[in-house]
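Removed from the display is one protein chain of the complex; every other protein chain stays in position.
== chain A ==
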């Protein structure tokens, strides 16, 4: 080999990288599933309300009674009613913002009702249906959206953590909590909610790693509602999200997120795995965000109405109603009563929000620290003196 031929190697490398950026055109413009196989989808109830058999998951809802089915239906209807009321309250100026769960009722009620009282839930900011299942007063969810607090409930009274706004952060908290459950030798399980957008966050990947390494009893419940504000799931992942679990060493399952029975069954299975020491599971609930990301968002800028219409035909509430009616599990009286209960809930929430007082000015300084902090004390005193200076001038 001559010196010349060695030198020739270097430019070849840089020429190659140049070609990579400006030369050869990439054939793949959007991400797509490289596995070749069609993604699986667990479904127990079709959009038409037909019950389909599923060898693997039927047993998790085998004993379900008509009363329980009506309960699931009631949960979804009331959650949707509450959600609509919150959207109206935002339009009326009573809330600064609202993140609607419209379309995701089955994903949230199915999974929320699968949890046990001693389980612990780590939500995002859209889990109003799960909060309902956990017994959190819906009106309490609205404090942060009205701007009177940053979280208006005691997480430990319902084992329902505060809403987490930073995307994906709570998956690590859930994992740590689950590590603690395992240390305590308890058979509780933990469930962490997140979305398709969050699946790109490093914290979610790290929570998969930690939970797998420590075999933590946690269920990762991803509501893939197809849109992270304006970005479709294709901008987050090249494989179906549930398939990511495999690389971390635990199972992932995709379930029809608009099928409350399917979600209930799959989540029960996953929680049972957690309880029996089998470690984490990823559940991808395939659903659709029927509304805007929040009341500040305008989805007409990035998605067509046809897509929404297609998903409307898969509505989670409608399909369970069809099933209830076809199997004579609910009569007209039930639906009429529920309608009245819905309206009453809307009214109660409306009144509760309107009566929600602004916080005291000194709330700024409250709870900044658990054990106090000299600077906070000093600034509180300065603020008090400043406020008092107006009183001296005859103000209020």
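Criterion: a contact is a pair of C-beta atoms (placed from the backbone, for glycine too) under 8 Å apart; a residue touches a chain by one contact, two chains touch by 3 or more; residues count from 1.
As a convention for this text, contacts and distances are computed from a predicted model.
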item	value
Hidden chain of the complex, named as in its UniProt record, picked from "Alpha-ketoacid dehydrogenase subunit beta", "Sarcosine oxidase subunit gamma family protein", "Aspartyl/glutamyl-tRNA(Asn/Gln) amidotransferase subunit C" or "ABC transporter substrate-binding protein"	"Alpha-ketoacid dehydrogenase subunit beta"
Omitted-chain contact residue, chosen from A:100, A:115 or A:207	A:207
Sole residue of A:77, A:114 or A:174 that reaches the chain not shown, by the stated touch rule	A:174
Per the touch definition above, residue among A:62, A:340, A:355 or A:370 touching the missing chain	A:370
Absent chain, residues of chain A that touch it	149-152, 154-156, 161-162, 164, 166, 169, 171-181, 183-184, 202-203, 206-207, 209-210, 213, 366-371, 373-376
